[in-house]
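A single structure is presented below for examination.
The complex appears here without one of its protein chains, the remainder shown in place.
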């Protein structure tokens, strides 16, 4: 019979995991896990529910860093001011599944799950987020871009858990967006594109561009070919359209029920263009 | 004398708005309070839980089943391999989700564990997954022609087509007039091929039956809307006397759309076999994947249509060729698909010369079955798409062309002597169009957006039309607490028939609807109704029987009140359950019970009809297409539907809105995808059902009343007939928006995008 | 689900053929393959262990070369079943080996695969990408085996 442990502080959470290692499963929101348990696909000896660990919960905004605890729910993120100031986060949370799933689903659970179709990951990639990983040996941080190191695979040792995620959310001169295509509302993304840009004061040219995509590869990815094609370039529609055509360089979609690889490549180009244009519009638009 | 008196009163009561008014659903309070109990909520104390070993092979011989590892598990009471089931089960599986073996255990988890422990060997057999290939002489045999399983044996047939040799579930052909000459006389002849998808009902409450044996009588507790047919077929399959099958309805029936009309070979006979073996009640509930693959879907159907018209748009000839996929067993009704697709063009349009050939084939696919306007939905999609193409070829306006050829009341169809009864199709078109125009939007001015509109006409008969006469009986009992209980063959699966029955009783007797209880499908030995709530017959024929009984009750109460109050029966008025004389003296109806009544006053009513009235609809859709992504958004939908007479307009709107939902899914979203018979999306994460976000922003219902002479108060069916025009209206709008005709729904955004971006696009 | 691709491998046609017909080498190249037994000239059985989203699958497989034209063409039918999750994979694979000059060969393949059962009901999306990445890895391992004489261990 499975043992259910409920540590109340970081140290005991880390210790329990160290004791049980691969016979244990970390429970954050527990939603993805419960599906696997229900189907009899998983049968862990120990479940470690970290949702009562204070150090892992909540959103802290410092002068230049935003820190989101692993057990923070989508709903908490949605109602936090950071979702308005960093619009790509708010856009993304708004289209994740549905209200009930967002109430229970956690940021840390999602990131640990490493599904490349998750909507929350591209915005975080555009924020250059780093993952805070804990174990009895202490904390280490890994850039999110490196943390997902393969299909449904994350850079976590058996005694490590995701404790939070941190990014720079201070710069107010960035604008951002998340654009998603799905078969039905609330469904998994066919393609999801986050964009985050900074322009010259006169809004004529891009000074910084970050683009990331979901559901088009083994992991969510930054589209550096598009980014490179835009930095220093004018913010007009034609330039964006030309740059968006580079989107296929960094992605590797598959044929599946949501669409063929070719269609997803086309959608990626279209959504990159739309997402950047919307972001530009948020800066006040092309002059 | 008394008849005149009653009719006067009926007029007066209608002014009081009982029949014809929006009486809240009588079961709504239980449902919103969470008190309604459905079939899957029932778990008797001594029940055992079944789990079934389902085949992941689409066609195989069962060589060996070793049940001993399962029997060794604590709590397992019974394990049976398919060859040891009762009745006609053999040693072969014929589709993914077919049954290999079954377990009964003290708990559901134990049963599941035991199923996983069963060892078995199958020898795969060649399989066939396309209905057209299945009828070819080289195809593997799924079943012999003219298979002897009930439901199949609807009629004898002779196959006229030498290419159709094997796996034939059913065959129909019909020739009217001189089709060759009709096509010769035409100025334009247009041909088109269309295919309709394999769609699942996706009822939320999955199939669940509790089987138990009372001596040698099988008692099944579950929602089965058509008792008589189910009893006959289950008994036939189990090879027992039909009298030995009883069906008990759960307190509330969950939605069906045809999915709960009839037995499923993977459900009731399996539970019955286990229950017989252990002599205890056995509960078998399907999980979501089984619900997709082990019940039934809408028959996937292939159509070839050819139509000839004169230069001014008169149809001179039509040819309809149909191949439909019955799947691995005649679970459903290939026969009905063929018959409905044969007759429907003639029910809607004047077609002097007509030829039809249709074949239903057994394949190793998930069985086809009844689903909201079976056959008509498929045919109407093909026909209404085709007629838009015909109109376009001849340069005719879509509505004018249809109007020129539509039937009307009294028209005698060329294939039957029976003239068309009530026919509101022209009103539907006119009123629907007016409403649709009111909802027209301003252009967006966005070059990435293209818009279009579409119209489709459709029809479906009320009553199954399976027999030449449909009849029903009803019993009303008045008890000492003033309550009237209606015993009928109706099952309220959400369509609202219980409320309609209460309205009719209240309307005729003057007893408030709140004091009318409706028993779900009362025991069938008290009165006859073999069909139950299928084919939108409930209001039409069961409602008529209830009305007959209610009139009898009213008359009896008048007579009794007259003698109690010492006035003439004519002078009695019943209001709010109180029978009153003109001088103001009143007596509650429950006090009119006499000692000879026993506990209750029982009256009987009946109704029969040889008519099969056709309900018509004209539906309009406006769609918007994002040309860059191919996304299709249904902006506006107007369902203009001839219901005969609206007994409860709000509930009718609910039926229409539900049909719009299912039609949008048929056109744009839903299909159970099979790859060589194996499901690719048998779960609700991959199989798209739509949410409120995919419904049109503007939905409007126009209720047209044509006063059907053979129906109670002029009513005819609405639930199924409202389905067929929905998908073609959307598909026609999509063609109008994109300039491209899509002939094989569901059409997803990728298909639209691919077509719009293809270089060889006309 | 159909996957097709072409890869160029620095090896002679015959070498490549010999490799893909050798069960011991296959054990090294098929991701997660634990034991492969040659049952007859054309039939193999084996076990493949894979993990996805923390779930471990143990597929008991049978592979049957239903058409072979050494050293250029082989068509294979494969079935893998995992009794614990009641999941099954059915696949047909066609491989064509052509000389591409300079001692190199061009291996083109078409794999048609369907995955059914409890794992698949969680969402075909998940399983597909895993299978695709395993196929890619297999051919990469074949390449490494021939070009470097060793395959990567279980990835």
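The chains carry the letters A, B and C, assigned in the order they are written, with residues numbered from 1 in each.
Definition applied: a residue touches a chain if its C-beta (ideal position, glycine included) is under 8 Å from a C-beta of that chain, and two chains touch if they have at least 3 such contacts.
The working rule: contacts and distances are computed from a predicted model.
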Exercise for the section: Identify the UniProt protein name of the omitted chain, choosing among "ABC transporter permease", "Lysine biosynthesis protein LysW", "N-acetyl-gamma-glutamyl-phosphate reductase" or "(2Fe-2S)-binding protein". Expected result: "(2Fe-2S)-binding protein"
Problem - Residue, one of B:25, B:413 or B:460, that touches the chain absent here - result: B:25
Handout entry: Residue, one of B:88, B:244 or B:650, that touches the chain absent here
Key = B:650
Fill in the blank from the handout: Only one of B:58, B:116, B:167 or B:203 touches the unshown chain, namely B:203
Practice task
By the contact definition given up top, give the residues of subunit B that touch the hidden chain.
Solution key: 22, 24-25, 27-38, 40-41, 201-206, 252-255, 257, 287-288, 493-496, 650-651, 653-654, 656-661, 683-685, 689, 691-693, 695, 697, 699
Fill in the blank from the handout: Missing-chain contacts on subunit A, rising order, are 1-4, 6, 27, 30-31, 33-35, 37-38, 43, 47, 49, 51, 75, 79, 97-101, 103-104, 185-186
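To be clear about the criterion, only the chains that are shown with their structure count from here on.
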Completion exercise
subunit A and subunit C have mean C-alpha positions lying a whole-number Å distance apart equal to 33
Practice task
Would you mind pulling out the distance in Å between where the CA atoms of subunit B average out and where those of subunit C do?
Solution key: 47
Problem - For subunit A, residues that touch 2 or more chains besides their own - result: 40, 188, 257
Fill in the blank from the handout: Expected list for subunit B, residues touching two or more other chains, is 680-681, 685-686
Exercise for the section: Using the touch rule from the top, collect the residues of subunit C that touch subunit B in their complex. Expected result: 83-84, 86, 88, 90, 114, 116-117, 121-125
Completion exercise
So, in the complex, the side of subunit A touching subunit B is made of residues 40, 181, 183-188, 257, 259-260, 263, 266-267, 270
Practice task
Within their complex, state which residues of subunit A touch subunit C.
Solution key: 25, 32, 35-36, 39-42, 113, 115-117, 150-152, 188, 218, 254-258
